[in-house]
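Omission of a single protein chain aside, the complex is shown with its protein chains in their original locations.
The chains carry the letters A, B and C, assigned in the order they are written, with residues numbered from 1 in each.
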Amino acid sequence: MYEQQTVAQTPLRNGIRVTIWNEYIHERTDPKVAAVYPRGIHEALAAGIGPYGFRIRTATLDQPEHGLTKEVLTGTDVLIWWGHLAHERVSDEIVNRIQARVLDGMGLIVLHSGHRSKIFQKLMGTTCDLKWREDAERERLWVVDPAHPITEGIGESFVVEPEEMYGEFFEIPAPEQLVFISWFQGGEVFRSGCAYERGRGKIFYFRPGHEAYPTYYNKTVLKVIANAVRWAASPHGAKPTFGNTPPLEPMLRTFRQSRPPGIEFRMQ
Amino acid sequence: MYEQQTVAQTPLRNGIRVTIWNEYIHERTDPKVAAVYPRGIHEALAAGIGPYGFRIRTATLDQPEHGLTKEVLTGTDVLIWWGHLAHERVSDEIVNRIQARVLDGMGLIVLHSGHRSKIFQKLMGTTCDLKWREDAERERLWVVDPAHPITEGIGESFVVEPEEMYGEFFEIPAPEQLVFISWFQGGEVFRSGCAYERGRGKIFYFRPGHEAYPTYYNKTVLKVIANAVRWAASPHGAKPTFGNTPPLEPMLRTFRQSRPPGIEFRMQ
Amino acid sequence: MYEQQTVAQTPLRNGIRVTIWNEYIHERTDPKVAAVYPRGIHEALAAGIGPYGFRIRTATLDQPEHGLTKEVLTGTDVLIWWGHLAHERVSDEIVNRIQARVLDGMGLIVLHSGHRSKIFQKLMGTTCDLKWREDAERERLWVVDPAHPITEGIGESFVVEPEEMYGEFFEIPAPEQLVFISWFQGGEVFRSGCAYERGRGKIFYFRPGHEAYPTYYNKTVLKVIANAVRWAASPHGAKPTFGNTPPLEPMLRTFRQSRPPGIEFRMQ
Partner (left out) sequence: MYEQQTVAQTPLRNGIRVTIWNEYIHERTDPKVAAVYPRGIHEALAAGIGPYGFRIRTATLDQPEHGLTKEVLTGTDVLIWWGHLAHERVSDEIVNRIQARVLDGMGLIVLHSGHRSKIFQKLMGTTCDLKWREDAERERLWVVDPAHPITEGIGESFVVEPEEMYGEFFEIPAPEQLVFISWFQGGEVFRSGCAYERGRGKIFYFRPGHEAYPTYYNKTVLKVIANAVRWAASPHGAKPTFGNTPPLEPMLRTFRQSRPPGIEFRMQ
C-alpha cells in the first residue's frame, strides 16, 4: 500500500462561478407572475441553489450588454439561461460571445422556455420547437440515466405540479445523454433533461419552469439544477489549436514522389 | 408459410434526386486546379456517381439564388456541398432555406472544405474548425462502423493519395455515428466520416476532396459518396407539428384542483 | 447532365429473408392466450408482415436446435425474437451462435418480453430489467426520431390498447438511436424503440406485444416491425479481420532505436 499524497483540487471545486440570466419581463409586467416570482425568476433561482455553495451573480436583458460583458462571461463557469418573450431582443453579438465562451469551456444550462432562445438554437443548429399546453397539469420526470451525476439524490422519478406541458417532437439533436423523460397527464412525453458537449463546454437543457407556476421553489428541481451546475463545471481539456500545422512525424518523401501530376487525372 | 405479396417500394428508390452544389471558383481562376477539374468539381462528382443511377443536377454560387431556388430544393432528396473560398458569399437567406429543407427531410452531404460552410456551421452549432496541411501526403481511412450502410463495398480501409491533411481537434458535435477515421503520414488522425440526424434529415460529413488533388476520381471515394446519398435518402417519418395542442387524454380535474395559489410560493 | 446507368441493387432488396422465432408455450398452454393467437405469435407476425414482401420462415423452442441451425441462421437476414416463460431453456450454444451471426451482419429484432432473453442480455451486457404491470391499459408511442427509417408511415404518435405496461428504469445501454418513447396511463414512460449496432449487425428492441393482448394484429405495430426488418437488413461493410498484422506503412527504424531498455524503468 502506498502513502497517499493529496493532489491539489482545482479552484473551481471550491466555488463554481454561476451567472443566472433572466430576461425579467413577465415578472414586471404580469401581476400573476409577479405574485409567484416577486423579485424575478433569477433571484428565485439564486436563492434556491445558493445553499449549494456556488458563487452566484445575476444578469438581465435590460442591462448594458444584457449584463453579459466579456469580463462577466470570462468570470463565469456556468451560465443559466431563462427567457421567453424577448428572445429576438437579445443581440446577435452577445449570442456569438456566449457561443464562443461555451466552446471555450463555460457550462450552459438552458431552462424551460429558453428552448427557443437564440443561444440554444445557435448551439443546437435546429429550431428547438415543440408542442405545449398551459393547463396546470401534472408532470412526472423519470430518471433514464441513473449513472449521470445530474441524477444524484433525485430518486427514480419526481413530480412537478402544476406545470405547463411540453410535448414531442422536440426538434433538437438527439441528446448525447438523455437524463430525464417527462410524463404528462394529457398524454404526452418529453425529453426533459438533455446533456451535450460542444467544444470544451457542456450544455444541459432542463424542461421545468413555467413563469406562472412556482416550479423554481421545488426542492427537487433546484437539486437537479445544482447538480447540473456541478456537472457543467467539471474539468475539461486543453484549448485546441486550429489552422495550418507542420507534420509531427518525419514524412517519407517516397510517398510524395509517387504523386501523379494532376494532368493525368483529367476527365475523359 | 404465407404467400408473399409485394408492397410498393417508395418512388425514391427508383431515382434519388441529387443536387451537387459547388462554389466553382478555384477551377476557373487557378490553372493548377483547372488541370485537375477542368469542368468543375461538381461535374467530376456528377460523372463519378452518375453510374449509381441517381437523378443528378448541379448548382453553383454564381447562379441566381446560388442555383438553390425553393423549387430546386423541394425537388432535391440529397444535396451535396463543396465550397472553400467563398463561404461568406453564400447568402444567409439561402442558408436558412437549406437548413429548413434539411430539417424537413432532405439529406445533406458536406465534402472536405465545406466543413467551414455557413450551412454546416449552422447545422452543427460549432465553428467546425480543424488543423490542416497541404503537403500531398498519404491518407488512409479506416472503417470503424462496419454496420453502417455507408461502408458497403469499401473494405476495411482505403488509401487516398496525395491528399491535404485535416487533423483533430475537429470542433463538431460528437458524430452520432462515426464511420471513418483517417490516418495521416504526418502523425495526425481525423474523424473523416461523420453521420448526424437533424429534424427529419440526415447529414454526412466526408473529409476527402482537395481541389488540387484528383480525389474525386478515386473510385472508393465515389462509392462512399454514392452510399452516403442512398443512406441520406432513406425513408423518414411524418412531419412533426409544433405549438399549442389540446390534451390527448381526458385529464382528471382533481389534479388541478390541488393547484396551490401562487401567493403561497412567495419567496421569504 | 449525365446519362444515368443503373447499378444493380443488392439481392437483399428483392427479398429479405426473415426468421421469426417464438418460444410458443403460452399459446399451447393458456386458453386465454390461445384465443388471441391460436396459431402462435410467430404465425400472427408472419401473417402480419408477410404483405411487405419478405421471405419468411418461423422457428420455435421445441424444434431441434430451437429451429436455429447454422444453415437457418446463415440464410437469415433478420431474426425476430419473442420469448417470455422459457428464456433459461434456450441453450447457450444457440445463443452464442446467434450472437456471432449478429456480429457478422444479421439483423435482430427483439420484441416485448424478449427483453430478458439470453440473447438480448448477452448483446446488451446488462440485465435489461424493467418495471411492469399487466392491467390492460392504454399505451401511446411517440416518435422522437423522425429521421429514422423505422418511423416511416407511422405518424407522430400511435396508440396500442390494451397493453401491458413497461416502465423505466430499463437497464439497457443508452440506445444509439432512441426512436419511440411510450406514455402509459398509470404514470410511466418507457424507451420503446431502441436501435443499436453491434459488429456488422443491427439490433432493434420494440416494446409492444403482450401474449394476452392482440397487439400483433395492430397495423401500426406491424408496420413498425416491417420497417425495422428493412432497416436491420440494410447494407453493411466488409468482414473485419482480427489478430496479428504487419505494418501497412514503412516504419522509420529511428523511432525504435530510441527505445530505452526496460531496466531503466525499474520502479524506485
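Here is the rule we use: contacts are C-beta pairs under 8 Å (C-beta built on N, C-alpha and C of every residue); 3 or more make two chains touch, one makes a residue touch a chain.
Worth saying up front: this structure is predicted, and the values here are computed from it rather than measured.
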Candidates A:Ile25, A:Ile41 or A:Ile56 - the one touching the absent chain: A:Ile56
Touch list for chain A against the chain that is not drawn: 1-7, 10, 13, 15, 46-47, 50-57, 105, 138, 140, 143, 145-149, 151-157, 176-177, 185, 197-202, 226-227, 234-241, 248-249
Chain not shown, touching residues in chain C: 32, 35-39, 43-44, 47, 99, 103, 122-127, 129-133, 135-138, 161-162, 165, 167-169, 171, 173-174, 176, 185-188, 196-199, 212-214, 217, 240-249, 251-252, 255-256, 258-260, 262-267
Chain not shown, touching residues in chain B: 140, 142-146, 156-157, 167-170, 174, 177-178, 181-184, 187-189, 191, 250, 252
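Here is the rule we use: only the chains that are shown with their structure count from here on.
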Chain whose Cα centroid lies nearest the overall Cα centroid: B
Centroid distance [mean C-alpha coordinates] between chain B and chain A, Å: 26
Distance from the mean Cα position of chain C to that of chain A, given in whole angstrom: 34
Sites on chain C at which at least two other chains make contact: 140, 143, 145-146, 156-157, 177
